[in-house]
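What follows is one structure encoded as structure tokens, with my remarks underneath.
One protein chain is absent from this view; the other protein chains keep their places.
Up next is subunit A:
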Amino acid sequence: MVMCTPAQWPDDGGAADPERPAGSVPSSRPVDLGSVGTRQAVRDHWLRRLGLQRRLHDGASLQISALVPRLGVVRKQLSDDEDGVRLSIDDLQDQLHTVLQELREVSREIYPPLLDQAGLGPALCEFADRVAVPLRVVAPAERFGPEVEGAVYFAVTQCLALLEAGGPPVEVVVRREGKVLVVSLDGVPARHAVQVLSQVQGLGGQVGVAEGPGSGTITVRIPCA
């Protein structure tokens, strides 16, 4: 198996050892808390976003959805001469749908529910609707954890959102190489690599580019368990 762990990446075993007795941290050499702390902070960041998205769904969204059939029951109880009230209820139900659609949009921007529920492949496929050029996605069904999936999803989608209509088709391929998740974006301008890097560097991700005629390939490598 090829091990492509970047030099900066701490070994999983040494990152946080619960077996280590309290107070036994050696003082004779510097403890590399830099990258460990960053990784934990990035993980917390994604878990917080995921938690907020789930809370929006389990709380506000479900409560609003439940109001709609209740209004339908009220509408059914109206007498024949109350058409005005009937129209008001129709209008209120339409507005509740609009509110829910807005909440869905916000949820998607915080942490896409489909990414949480089904992983990178389905979530990226669903995003194809929002991309100006034809998009093909190849991804394994395997799950990689909320922070890696979140970072990869937003790295890829923010890059794809920059593409203009009329450009070449793009292929996104997600695959595992040992303990590294490799994502290649084929058919995108190499200049978008900066956007991609900003999303993944907190997780020790690296970004490489290859220029092609008209468009290139951006390759992302992120350590994963």
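As a working rule, a contact is a pair of C-beta atoms (placed from the backbone, for glycine too) under 8 Å apart; a residue touches a chain by one contact, two chains touch by 3 or more; residues count from 1.
Just so it is clear, contacts and distances are computed from a predicted model.
A.B. asks: One chain is missing here; what is its name in UniProt, given the choices "succinate dehydrogenase", "Putative ABC transport system permease protein", "Two component transcriptional regulator, LuxR family" or "Deoxyribose-phosphate aldolase"?
C.D. replies: "Two component transcriptional regulator, LuxR family"
A.B. asks: Looking at the full complex, which residue from A:Leu47, A:Ala128 or A:Leu197 touches the chain that isn't shown here?
C.D. replies: Of all options in A:Leu47, A:Ala128 or A:Leu197, contact with the hidden chain holds for A:Ala128.
A.B. asks: Go through subunit A and note every residue touching the omitted chain.
C.D. replies: Looking at subunit A, the ones touching the missing chain are residues 57, 61-73, 75-77, 90, 93, 96-97, 100-101, 104, 113-114, 117-118, 121-122, 125-126, 128-130, 134-137, 169.
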